[in-house]
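Got a structure here, written out as structure tokens. Questions coming.
A single protein chain has been removed from this complex, and every other one stays in its place.
Letters A, B and C name the chains as they come in the text, with residue numbers starting at 1 for each one.
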Amino acid sequence: MTSDDARPPSELPDPRSLTREHFDHVARVTTRWTDNDMYGHLNNAVYYELFDTAINAWVISASGVDVTSLPELGVVAESGCRFFAELEFPHPVDVAVRVERVGRSSVTYSLGLFDSRSSMVAALGHWVHVYIDRTTRGTVPVPAAVREALARAQEARA
Amino acid sequence: MTSDDARPPSELPDPRSLTREHFDHVARVTTRWTDNDMYGHLNNAVYYELFDTAINAWVISASGVDVTSLPELGVVAESGCRFFAELEFPHPVDVAVRVERVGRSSVTYSLGLFDSRSSMVAALGHWVHVYIDRTTRGTVPVPAAVREALARAQEARA
Amino acid sequence: MTSDDARPPSELPDPRSLTREHFDHVARVTTRWTDNDMYGHLNNAVYYELFDTAINAWVISASGVDVTSLPELGVVAESGCRFFAELEFPHPVDVAVRVERVGRSSVTYSLGLFDSRSSMVAALGHWVHVYIDRTTRGTVPVPAAVREALARAQEARA
Partner (left out) sequence: MTSDDARPPSELPDPRSLTREHFDHVARVTTRWTDNDMYGHLNNAVYYELFDTAINAWVISASGVDVTSLPELGVVAESGCRFFAELEFPHPVDVAVRVERVGRSSVTYSLGLFDSRSSMVAALGHWVHVYIDRTTRGTVPVPAAVREALARAQEARA
């Protein structure tokens, strides 16, 4: 693992300077008593639960399609996160999502987590969804409704 | 994010060819009904729970120190995972840990997940713990007992 | 555990006819992708996570005291839930809390879960917190700030 490994996409500025405005969508989520671990802060695995939640809720909402009932499943091929600041229950958290790249069968996202009371990014994640067939588990193209919703989000930036 | 980002440390072979023997320690863990998500396989966030569990349990056991009661806390500065194959409850999983680098205040680990019935790696993770002071939350050196236990593990390979 | 324990408090009507108005406090919480289990609905253990979250967040807010830093810990001595209807991510959920009884060292709550789009109760829980000393783990009286906050809630009903 070199220090390059979690480098944010080149079109983004220094990661610690990111704000909600660099992302396509922001969702406020509530935290839970059990999210805090023995060290009194949100456990790192919870960050990934929140990324998963924000991506899927946004794709469902933006595409108008309940992704859980499609024949294609978006499964995680790769994920990662850099943690800059602690987050704690009972404070809500904002999860920000940005579409980085839509390939033939994969979509890459960047994610930012913000304490709801702060403008500083607490964590920066990346996430690669690969679409597979629910039955054969083989790779398939990104579903059209999802592709179109993500394209609209990318266009809305310009 | 380029395809280099999650590159396994240079001393490791192609990640999909990794076996349990490439790691310093392997722990068998049980899976849970709730680990399977709507897609019928272990949710990706569970992988990180298992990494966290395996690293901490091993450090506790190898160092003879209950890390949860130390004045220094090992908190996650960065983590990541590439997912190669699905895992499912009710099958147990083997979590393999390898110490990659021990710095002044940080430790980098590689992690492998294996279906207990298979020799093929199902996921490859990386993990950076940074030690902070429980009260001030400032960076501190890796605790001596942890450093020594990790050095013993690295020496045992040779 | 006597057979009385799971019976809805006598001052409450038939449990399935309960509405948000029968409770002292209602908090809206977001659900997560991982909350849905293989059967496509919120896993039953998540209900208890939401009960725990709603009780503690309300006690923190109503008492003005961060209960996680008190010398007394409110730990669960007993809990239970009857499940009437399925709940699903991505829909938010309302968690309703009612103080049933404040004893010397214990507090009993009733809890209702509601789909945010519905007036029908989806689940009815009960919960007994017993206060113990953080160090000795022996039973101690309910902390004064908590007792006063709960008394105010009960008085506000009249």
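Everything that follows uses one rule, which is that a residue touches a chain if its C-beta (ideal position, glycine included) is under 8 Å from a C-beta of that chain, and two chains touch if they have at least 3 such contacts.
This structure is a prediction, so every number in the text was calculated from the model and none was measured.
From the set C:C81, C:L113 or C:V146, the residue in touch with the chain omitted from the display is C:C81, counting the whole complex. In the full complex, chain B touches the omitted chain through residues 27-34, 36, 40, 49-50, 52-53, 56-57, 60-61, 68, 89-90. Residues 1-7, 38-39, 41, 43-46, 48-49, 52, 68, 73, 75-83, 86, 134, 137 of chain C touch the missing chain (whole complex, contact as defined above). What chain A contributes to its contact with the hidden chain is residues 33-34, 36-38, 40, 43, 45.
Keep in mind that, in the parts below, only the chains that are shown with their structure count from here on.
A separation of 36 Å divides the Cα centre of chain B from that of chain C.
Taking each chain's centre as the average of its CA atoms, chain A and chain C sit 31 Å apart. Spacing of chain A relative to chain B, judged by their CA centroids, is 22 angstrom. For chain B, residues that reach two or more other chains under the stated contact definition are 38, 43, 45.
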